[in-house]
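The other protein chains are all here in position, but one chain of the complex has been omitted.
Every chain is named by a letter (A and B) in the order it is written, and numbering of its residues begins at 1.
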Amino acid sequence: MADKKKNILVVEDEKMTARLIVYRLKSLGHDVLHIEDGVDALKWIKENSPDVIVLDVMLPGMSGFEILENLRDDDEFDLSNTRVLMLSTKSRAEDISRGFGLGAVEYLPKPFKMDEFLLRLQRIMAENEST
Amino acid sequence: MIELINDHAFSFIYYVLLVMAALTLFVLVTTVISRWYSERRTYRRELLEEELGEKIVSYVSGDLSLEEVQNSLHNRLDYQVMLKLVYKLEKSLEGVEEKRLQELMEVEATRDHFLKRFKSDDVILKAKACLYMSRRKSIQKESVREMVKLSASREPILAYAAATAVIAHGSMGQKATALRSVLYNREISRMAIGDLFVKFSRYGEEYHIREMEVISAMIEDPKVVPERKAILIRIFDELEYYHSLEFLLEYYRPDHPPVVMKALINLLAKFGVEEILPDIHQNFSVSNDPEIRKAAADAMGFFKKEESIPVLKRLLNDADYRVRYAAASGLAGYDQVDLMGLRNEVSDPEELDKLMGEILAEKGWGG
Partner (left out) sequence: MAWITDLLIAANILALLYFLVVNGSYITLILLSWLQVRESRRQDNLFDLSGLFDTDLYRSASILAPAYNEEISIVESTRTLLNLQFSNYEVIVINDGSTDRTLDKLIENFDLREIDRYIPKRLETELVRRVFGSKKHPNLYVIDKENGGKADALNAGINASRKDLIFSVDSDSLLEEDVLKRMLTAFTLDQETVAVGGVVRVANGCTFRHGVVDSVRVPDSYIERAQAVEYLRSFLFGRSSWDYLDSLLIISGAFGVFDREAVIRIGGYLTDTVGEDMELVVRLHRYYIDNKIPYRIRFLPHPVCWTEVPDNRKTLGRQRNRWHRGLADTLFRHRKMLLNPKYGRLGLFAMPFFLFVELLSPVIELAGYVLFIVSWLLGVINFTFFLLFFTVALLLGVIMSVLSVLLEELTMKKYDRVRDVMVLVLYAFLENFGYRQMHVWWRFRGLIDFIRGKKEWGKMVRKKTF
């Protein structure tokens, strides 16, 4: 069931990386949207509840951590239907544990291998399916 | 003179006004032209970034061949934009994708472009060319030798960039020469040095035996200043070169300069070498250098030996706050020490409360 079409949001401010991710995910048949700015991303997430979010940490306007905090503190929003994969150059242990603490299910440090990224994404989408 | 000015004042004013008018006109025209030019260029760049970006993305994903990308590159701007996009993407990628990107950098025209720069006298252009070289898959032996020479340049940027390229492509001997030149250059910052050694290690073999030997030789090199030796010792720690222990034990002598000593104590404690404890108790904990006393306190906190407790208690009253902090932090790790009781041992119990509060909170026991 893992290849079922998903609604994926990519929040990433480095254009080329974002384009590559979007390209690969689209070619797998998913619905993909890319947003660069943290504040805009948060707004969009609250309105559209995507299945999966690929989230960078350092973003203009609002950091990836803050987006997660905001979603967690928002009573009207239910994060449990959304899977978050964090993708960041911030790869110190405290950053990673902060990401998991805020509800991310995967944390991939940059630089990353595309195959590994897609593999982990498949996996969390499959988990999403089973819950 | 006054008469002269008085007589010709009106013509002076006339000229002055003329100059001002000309100046304004000049600025206006320059502004409009430079804006127009730069906007056109930005527009063309953006268009190109869009187009080439698409191609690079599908090339990296394996949907487009190298030739197809090459065919769309025609002029200098094309190459510049392509390289910029490749560099950006390369920073976030590893593995197959990174390799494909590197192949893109091997395109002939790009290589020529940088070779020309490499021959220029401009430091920054040269440095850019070196950085480009460092990212290529392989470069000619001749060029590597050239880079080794450049790594001894007085210009920190150029020396750094050249050393990066040598580390990527040189033989172990060449790498060692380049790194030594960089170490001798006082102007190169410790961030740049750290970065070079991380790269050195990344390009190395699995167990870094020879890398370790190269660094060890540098630590023993009398021409390397103590500050830099300390950096090298810390690099053993950061890169987790556990097999450097043997060398370190041999190198260890209590009479090294304080900066080196401090780095040594830190690392040996981390490696669990209890043999240094007597020196810590007798020499380092009473050293004149607060940094050494701090390193001693940290080490005692690390080993958690019963016999260190009185020494640590004494250091709670040290003149330097960093030592007091390290001593309190160390004592907090001993199960057999009554932390409340320590208040009677210090001259400023309130400060100790603050210290302990923070230390315990950080260890996750407090509030």
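The working rule: contacts are C-beta pairs under 8 Å (C-beta built on N, C-alpha and C of every residue); 3 or more make two chains touch, one makes a residue touch a chain.
Here the structure is a predicted model, which is why all the values come from computation and not from measurement.
Note that the undisplayed chain, when the full complex is considered, contacts A, B. Here the missing chain is touched by one residue of B:Phe12, B:Tyr43, B:Tyr207 or B:Tyr242, and it is B:Phe12. Among A:Lys6, A:His30, A:Arg83 or A:Arg98, only A:Arg98 touches the chain left out of the display. In the full complex, chain A contacts the hidden chain through residues 37-39, 58-63, 66, 69, 89-90, 92, 94, 98. Seen across the whole complex, the unshown chain contacts chain B at 1-2, 5-6, 9-10, 12-13, 16-17, 19-20, 23-24, 27-28, 30-32, 34-35, 38, 87, 91, 124, 127-128, 131, 156-157, 160-161, 164, 186-192, 194-195, 198, 321-322, 325, 351, 353-358, 360-361, 366-367.
Basically, only the chains that are shown with their structure count from here on.
The part of chain B that touches chain A in the complex is made up of residues 53-54, 56-58, 60-61, 63, 85, 88-89, 91-98. Across the interface of their complex, chain B is touched by residues 14-17, 19-20, 23-24, 27, 89, 110-116 of chain A.
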